[in-house]
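The other protein chains are all here in position, but one chain of the complex has been omitted.
Every chain is named by a letter (A and B) in the order it is written, and numbering of its residues begins at 1.
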Amino acid sequence: MSIYPYCVAAWLMLAGAYGIVRSRNMVHAVVCLSVCQSGTYVLLLAVGYQRGATAPVFGSTTTPNRNVVDPVVQAMTLTDIVVSATVTALLLALAIQVNKRQRTVDPNELVALKG
Amino acid sequence: MTVIIAVALTLVAAIGAVVVGTHSPERQAVVLSMFGMALTVLFVTVQAPDVALSQLGVGAALVPLMVMLAIRRIRRDQRGEARRPGKDEE
Partner (left out) sequence: MSERGRLAVYLPAALALAALLVLAFLRMPGFGGTVHLYRDLAVPAAVRHVTANVVSAVNFDQRALDTLGEESILLGSVVGAAALLRPAQRESERRPRRTGRTLESTGLLGYLLLPVTLIVGFDVVAHGHLTPGGGFQGGVVLATGIHLLYLAGSYRALERLRPVEVFDAGEALGAGMFTVLGLIGVLAGTAFLQNFLPMGSFGSLFSAGTVPVLNALVGVEVACGAVVLLTHFFTEDLTVSVAGREDGGDRDRGDRDGNDRDGNDQGGEEE
């Protein structure tokens, strides 16, 4: 159990990369890239987890204590998720544009880059 | 608690593999949404409610919606092309 979460993170990254390698559709590749990136969320949160600790949010009744999971990695994951969404949006826009010009989204059929 | 986390992790790993293995992009958008929700569950179990909220909005709604719209646009362009055989054979 102690390294299983890290392995899941690595699995997601490698599986996403495999999807990109095998992809015959750029939209499919973009989605696989987002799976890749979700590996980093799992890794970050796994690093910050502490058994039996609570979420890093204090109410007005609960006194602040240090028995919480790591808030820094959570903040990083938050950033990660938003960046992932924007990257996906940009790549999808690119795929639409490529399709407009080349009438295909199959990377194998895009033989050469045209200016 | 550890068992729940292990189950959530396994679920994430499994659905992630399904997302990658789904070749039809439309279905992939739906499976991606499910993957986003599985990640949300995982984040709740590892005591990260902030991240879970953001993953729910982005991963389960926003990104699949954009993927769906992009697929529709690409499909329409390609279908429009297919209806004019011979036009682009030069």
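To be clear about the criterion, a residue touches a chain if its C-beta (ideal position, glycine included) is under 8 Å from a C-beta of that chain, and two chains touch if they have at least 3 such contacts.
Quick caveat: nothing in here was measured; it's all calculated off a predicted structure.
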TODO: Can you list, in ascending order, the chain B residues touching the missing chain?
DONE: 2, 26, 49-54, 57-58, 61-62, 65-66, 69-70, 72-73, 76-77, 79-81, 83-84, 87-88
- [ ] Kindly note down the residues of chain A that lie in touch with the hidden chain.
- [x] 1-7, 10, 14, 17-18, 21-22, 46-51, 55-60, 64, 66, 68-75, 78-79, 81-83, 86-87, 89-90, 92-94, 96-97, 100-103, 108, 114
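Convention: only the chains that are shown with their structure count from here on.
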Task: Computed distance of Cα centres, chain B from chain A, in Å - done: 11
Task: Residues of chain B touching chain A in the complex - done: 1-2, 5-6, 9-10, 12-13, 16-17, 19-21, 23, 25, 28-29, 32, 35, 39, 42-43, 46-51, 54-55, 58-59, 62-63, 66-67, 70-71, 73-74, 77-78, 81, 88
Task: Sites on chain A touched by chain B in the complex - done: 1, 4-5, 8, 11-12, 15-16, 18-19, 24-25, 27-28, 30-32, 34-35, 38, 41-42, 45-46, 48-49, 51-57, 68-69, 74, 77-78, 81-82, 84-85, 88-89, 92-93, 95-96, 99-100, 103-105
